[in-house]
Structures are given as structure tokens and as C-alpha cells.
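Only one protein chain is missing from this complex, and each of the others stays in its spot.
The block that comes next holds chain A.
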Amino acid sequence: MRGGGLWQLGQSLTRRLAQTNKKVATRRCFASEADLKKTVLYDFHVANGAKMVPFAGWSMPIQYKDSIMDSTVNCRENGSLFDVSHMCGLSLKGKDCIPFLEKLVVGDIAGLAPGTGTLSVFTNEKGGTIDDTVVTKVKDDHIYLVVNAGCRDKDLAHIEEHMKSFKSKGGDVSWHIHDERSLLALQGPLAAPVLQHLTKEDLRKIYFGEFRILDINGCPCYLTRTGYTGEDGFEISVPSEYAVDLAKAILEKSEGKVRLTGLGARDSLRLEAGLCLYGNDLEQHITPVEAGLTWAIGKRRRAEGGFLGAEVILKQIAEGPPTRRVGFFSAGPPARSHSEIKNKKGETIGEITSGGFSPCLKKNIAMGYVKSGNHKAGTKVNILVRGKSYEGVVTKMPFVPTKYYKPS
């Protein structure tokens, strides 16, 4: 869900090195340090040995003293603490906030039990995705959602435009953008045991997708049992003035086993979990059906429509989409975004949208879109990386089994 095309950026820039003057490229492509936004944990990251990089207009840690590979493996063996305050949290309030949001997202928000959330997507008139988001119904007149940092301006403008027209027709909805709060993600097998030390609430009763407002380390937080790694874990929205103390408390309680983890490992983890990255695997022209997110379109919504692009999406559900997102294993160098996928006859059938070397599986993994018909697991393909063809095979995702905390 989260983030922007960091790897795409790094990859395309590296490839352009041969043609571009080094100094010009550096100045042109990167915002100066003064322009980048900083989360309240910036100094904390630097003090802990972080390598900071520009990301979606923010200065964010890409890694700390340990390597991206070690960091990724540690998340699944112990746990990771991420600063994801660059993402945008907002609340929609008012008695009509649910019908309002349902015009813009594909999920069955009305059908959510209070205190539960789900992954959803904002769609445009053509059925393409504007952004993906975790939407939580706090109660019938309060929805809490988190959107990608890279899509913040676009999403907020989109919501605001629709809110104006909705209100002009008498609808009761208002919003609050939580710039006063910071977001931490605590993921891995130690997430719950460590967090339990810091809260009186019994975390065993909070299942995957559920939301609570409760005290953690003495401060009022929004807690969602969710994440972007495939592991059990939580996203904790905390008032910014308490964020550093909370991060310190979590790390201390874990006796060093939970490590501060950066965006580099975050990308490896989400790829291993088969999760989309907006800007790579989801784009304005890709529908949720093509992306394999039909499950996010509630049953009632499939029957009723009523969201932007419903006509296109419902048609794809009925007839099957023309392309589908699938996973790949491949030989040779890791397949990266925009690598061409060909069938065994040499015909182009699609494109990789994300790829890399899996630190946990120790092999190349990738995801991309192929023309329907080529999407079955086991389909053999060729993937072009830097002009050379390598063998690949379609595989189911997630690549690494997920460990979401669900009732047995």
C-alpha cells in the first residue's frame, strides 16, 4: 500500500547515468535538504545511525546500521519498528460520512463492524486506482483512513472536491487531517508481546483489521492491527509530541530485538508479502480487478455500484479483466519495474511492476501484469533484464506466508 516509486526512481536513474552529466542530474533530480519535510523522529533516526533519503517530499530513513537484508530477516524473526509518519492520516466525520466515502472507494464501509477496517482503493471515473488506503470505521459518524505520502495532495484534492459537492446537496460530512499525529508501524512476532507491556488493553482480543482508541505508554493512541509486511503487527497513530518517547519505549521493552527499520527493508517485506506499492503495482490506469483486489469490492457494492468507475469495474468482474497482476520467480538478475515479460513464443505479454531479491527466500521475486490467459501459476515466461532474456515462472502470492492474527 504505502509509498511511491523509490525503486523505480533509483533504477531508472542508475540506468540514465551513462547519458547524464552527474552534477546536473544530482541537482535536478533531488530536492535540497531544506525543502524536505521531516517527521518528529528525524533526529532520533539520525542519532540511531540512519541513512536518510528523500522520499515523497520527506527525508526518511532508508536503512540504519544493519543491511537491508538483515533488517528484513529480523522483522520476520523478531520485529521491526518503522516511522511511517510521512503517510497521511485523516478522519471523516458527520452522519453522512459513510455514504460520502462510499462514492469514492470500492469497499463496503457501511457493512464494517465499528472498530474494524479494511484495505480499499479510491477509484476514478475509468475504474482506475487513484490510491490504495486502509479505511477504518471507528463508528457510524467517524471514519479514519490512511493514504500514501506520495498521493497526499492528489487524494486530498479529490476528497475535497467531492466533499464540496456532497455538502452543497445537504450532506453532513467534514474532515480533519491528522498532521498533529505521527504514525509508527510495529511488525513481527514480537510486536504484540512488546506492545502488551505498554498498554492495559488485552491485545489478544484485537484481531487483524481491528481498531481501538486506547492508551499506550500513557498517551492516547489510535491502534490498528494491520501492516505492510505480511507479519502480525500494528500501526499506532500517536500525538506527535509523544512519538519519540513511544518509539524509545517500544525498542527498550524489546531489549533490542525489535529494531528500527527503514524504507529499504519495508519494500522488501511488502514485496515478499505480495502487497502492491502505489506508483509501481497500482496506477491511475489499473483497476482493482486487474490488480487482484476484487475481494476489496464488497458484495453489496458489486450489486449496487455507486462508486466512481463502477461501470468499468463491474464489467471486468463479469467478463474477466484483460490483464492480471501475478507473482514471478526468475533466474538471473532480479527483474525490476518495467522489465518486459514474454511468452515462450517470444510475444510480449506484459510487464514487471516490482521486483527484487527476497532476503527471506534468497531468490528473485517480482510482480507484474500479464495478459489474461497467461496468468495461471506455473506458466513459464521469459523476462528481459538489461537486454538479456531470463527464465521466469508465474507463482502465487504471497511469496512468504502471511501471519495475520485472525480468530482460529
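Methods note: a residue touches a chain if its C-beta (ideal position, glycine included) is under 8 Å from a C-beta of that chain, and two chains touch if they have at least 3 such contacts; residues count from 1.
Please note the rule applied: contacts and distances are computed from a predicted model.
S.K.: Leaving aside the chains on screen, match the unshown one to its UniProt name from "Coatomer subunit zeta", "Protein-serine/threonine kinase", "Glycine cleavage system H protein" or "F-box/FBD/LRR-repeat protein".
M.R.: From the choices "Coatomer subunit zeta", "Protein-serine/threonine kinase", "Glycine cleavage system H protein" or "F-box/FBD/LRR-repeat protein", the unshown chain carries the UniProt name "Glycine cleavage system H protein".
S.K.: Write down which of A:P334, A:G350 or A:G368 is the residue touching the left-out chain.
M.R.: From the options A:P334, A:G350 or A:G368, the contact with the absent chain belongs to A:P334.
S.K.: Out of A:K65, A:K95 or A:H176, which touches the unshown chain?
M.R.: Touches the omitted chain: A:K65.
S.K.: May I ask you to list the residues on chain A that touch the chain which is not drawn?
M.R.: 7, 10-11, 13-15, 17-18, 22, 25-26, 29-30, 33, 46-47, 49-54, 59, 62-63, 65, 67-69, 264, 268, 332-334, 336, 356-357, 359, 386
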